[in-house]
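Note that one protein chain is taken out, while the other chains of the complex remain in position.
As written, the chain order gives the labels A and B, with residue 1 at the start of each chain.
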Amino acid sequence: MTDKEIIEQLKKIVGEKNVQADKIGLTSYGYDATLLSGVGLAAVFPLSTEHVVKLVKLANEAGFSLIPRGAGTNLSGGTIPDERSVTVNFNRMKKILDIDTDNFVAVVEPGLVNFDLQAELEKEGFYYPPDPASYKATTLGGNLGECSGGPRCFKYGVTRDYILGLEVVLPNGKVIQTGGRNFNSEPEYDLTRIIVGSEGTLALITKIFLRILPLPAAKKTMLAIYNRVEDASQTVSDIVAAGIVPTTLEMMDNLLINTAEDATGAGLPRDAGALLIIEIDGHPEDMDEQVETIAGICKKARVREFKIARTAAEVDQLWLARRVVIGSVARRRPSYSLQDITVPRSMFPNMVSGILQIAKERNLEVGILAHAGDGNMHPLVLFDQRIEEEVERVHLAEKDICTLALELGGTMSGEHGIGLLKKKYITLEFSPVAMDCFAKIKNSFDPRHLLNPGKIMNLQS
Amino acid sequence: MGVLNDVYEMLNTCNKCGFCLTACKTYKTDLREPMSPRGRIQLIKKLVDGVIEPDRDYEDAINSCLLCGECAVACPSGVKGNELVLAARRDLKLRHGIKPFAKSFALKTLASPSRLEHGFNFFKGVGKGILKKVDGLDYFRGVDIRNMPVAEKPFLEQVPEQITVSNPQKKVAFFVGCFLNHSLDGTAHSVVKVLTKNNCDVILPKDQVCCGLPQYAYGDFERAKANARKTIESFLDCKPDAVLTACASCGSMLRDEYLKLFADEPGYLPRVKEFCAKVFEFSEFVEDQIKLDESKLKAHTSVKVTYHDPCHMARHLKITSQPRKVLRSIPRLQFVEMNEANRCCGASGLVQAFYHELSTDITRQKTQNIVDSGAEVVATSCPACMLRIQGGLNFAGKKQTVVHVADLLAKAYED
Partner (left out) sequence: MSNEIVNRIKGLVGEDHVVDSPAGMVRYLKGQGQPLAVVMPGSTVEVAEIVKLANKENLKVAVGGLSVESRGLDGGLAMVMSGMNQVLEIDHANLTATVQPGLSHAEFSRILAEQNLVFPPEPYAPKTGSVGGCFALGGADSQAFQYMPVRTYLLGYEMVLPNGDILEVGNKCIKNVSGYDMIHFAVGSRGTLGIFTRLLVKLLPPPAVKMALVADFASLPKACQAIATLIKRRIFPTRLNLLNPTLAARIDPGAKGNLVMVDLTGFKNSTELLAEEMAGIFHLAGSGEVRIVKEAEAYAKLWQEWLDLRGELNTTWAERVLDFNVGPMKLAAVLQALADITGDLAAYPGLVVEGLLGRVRLLLPAAGEKEEMAVKVNTLAMSFGGNVSGNFGSKLVCRAYNDAEMWEGIESLLGQIRRQFDPKGILAPGVSL
């Protein structure tokens, strides 16, 4: 089939209005939140599982590949197309099919935006715990693709922990349901788990069964400011050891405290080493006791300022710095590269000092933002994409950071995925045997490498 | 290319994070990337980088933007999508003038008072009939033609140049604007009534023209400047304490955009600043400048009212509390908030004419929110929103009516 014929066929499947094959359209599906880009053959918007099945069958016949895409906010190059690929945009499949609060289940289509789901659930006093910082824009399909986490995940777990079942279209065009509406309906192999986090390389998700929970009855927000990062990490360890599992333990380092202060003028001390936002939730009767314990722990770790929010407005105030922080670095330098390494909690201080060392060696500015409870860190490496030589150094620093994380017993990716961006480093983390297992999984699902080819790892077809 | 090079720094700051996607009504409605802030910004950047050409599809992406400014609020990196789109439209104008012909004709018409009056007269006469026939409906591009009000005689021809009160506390020059002059003259009368009841002398310069926003929004800075200069001069000539507008869009143009428009004329800028400092929006003026005497307001039948924040009010002028305070001060008026009160109604100047399906979808979301709020009356502060939302409500067969805040307040001064 010629490209033109393919586009004609696509239009027949999903309708004229749901195909974009013009230059402008294709340019627009060529990027994600990384610096990478590409141009595909076409972009389509299926509206139903049937559409997806037909697209897959056509792809098999005509020999093009399919790139599932939600909102394209991934930080891994996970939706970058090539000239033989058709981008499958799921964002027009965005229905909420069922919200069953009695039985803690919601059933949705993959293009639904996380925020839109939360808004509906909130009306019923419920929520869906995984909350990537990008949740206002991202689709659930994309969240599943990357197995996204978020600030709340320390207590509540990541995306995979809230997916009960899926309906997917396999690369051979067959529709299967994995799991179901509850924990116990898996067949032997946990197909749901292998598909979640597979970055669109194994199957096209067309329906999602999610676990939802009632909103917690009470919540407390605290802010602690330290002279030294080590003291903040000590606090984190001690809180966990005390049997308290906060929903959130967000940390910002000195550089980010400064950029946030530039942006807000809220009066953060510019010489502070680290800032920690601590949030707990649960039964109202238990809040005071835990706050007291936490206050004691912070004090022991030589906290320099400790605040407890008493009103909603104060909660907002405590979150202010964290909320603006990613944007605030734009005031320093136009571009940033957001890393996603995770290390065991005990290695946290080593990782922080290691990152600062790398920044110095590579002559780059790096700010550290961390979900400290689970050791997930987002070093923001600042640069200007127009300065090629600097971009080079950024790449080197990225590799240094990944390598160090692995040396400390961690991983390159805690929640953003591998995609194209970190593919070149993946063998640093995985042995040839593990890579071979990945290939076996991929080949079991997708022997012709039709789905999102070239992502995660290179495979010979 | 100069215009776009000037904003390249900002284009470069967009890191494609997508945080603005949810904020944008055109994207949330259409769901294609080129209809999103990120999409528009990236296309503009790719144009500057020479990767794409400014073809039809590009123009569609740029011209379908509502300029509502929601994306700028949502962006963590401080990128202002609406300003970048404005620059891109200016760039298009400089490349090949304004296309298509219908749009450039419309903009020229708006810029000239005499042409505008002819236009409205034509519409009042045979135009309505023709349009009805064109679509076979009473609705043309989502606008309710049959019920679209047209003033019998332009408001400025109905009133004297100056209305004085016995004990004036302020001298207010009223910038009426095209819509209040030609279509919603009743609202203009309401404004005058509120002002006089509050002991303000009202000056109504007869030579006032369009503020220049429609032309400015499509990159015709030359025409916009001509109108702006005329406006500034004729209003400063009256030496008023305040220049008042009851149109949020005019307000943002008069107060904020004029400064940008004349940024390249440092010699004239002081005069622009003098003018801008005097500009007030109706509710803002009533609340902050003349301090409403609530005891003078009379109770009428109780009514449930909600408020729609026009884009230019909420995000450009940043006036949101004052209109609500005004409404709450009216006796027996029960105020309710609707969902997404500050989201665009879909009008956005010529977007409603050239991207009417999109615009109609957006309006439908607004009218649904209104219906859901349970309000009987929608108050707002912009005549363009009034016409758009009323059209949408009529179209959907809903009985809610749309009025200006000034209309409700003026009513409270009636016996």
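Note that in this section a residue touches a chain if its C-beta (ideal position, glycine included) is under 8 Å from a C-beta of that chain, and two chains touch if they have at least 3 such contacts.
What you are looking at is a predicted structure, and each value in this text was computed from that prediction instead of being measured.
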{"item": "Chains in view that touch the one left out, judged over the entire complex", "value": "A"}
{"item": "Hidden-chain contact residue, picked from the options A:T27, A:N114 or A:N376", "value": "A:N376"}
{"item": "Hidden-chain contact residue, picked from the options A:R160, A:K220, A:R322 or A:R362", "value": "A:R160"}
{"item": "Touch criterion as defined above, residue of A:A133, A:C147, A:L166 or A:A272 at the omitted chain", "value": "A:C147"}
{"item": "Those residues of subunit A which, in the complete complex, touch the missing chain", "value": "100, 102-105, 146-147, 149, 153-154, 157-158, 160-161, 170, 172, 174-178, 180-191, 193-194, 196-198, 202, 214, 217, 237, 240-243, 282-286, 289-290, 342-346, 371, 374-376, 409-418, 422, 426, 429-431, 433-434, 436-438, 440-445, 456-457"}
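One rule holds in what follows: only the chains that are shown with their structure count from here on.
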{"item": "Euclidean distance of C-alpha centroids - subunit A vs subunit B, Å", "value": "39"}
{"item": "Subunit B-facing residues of subunit A, complex", "value": "20, 22-25, 27-29, 31-34, 45, 71-73, 89, 91-92, 113, 115, 134, 136-138, 323-324, 326-328, 330-331, 334-336, 384-386"}
{"item": "For the subunit B and subunit A complex, residues of the former touching the latter", "value": "9, 12-13, 15-22, 31-34, 39, 42-43, 46, 51-53, 55, 57-58, 61, 74-79"}
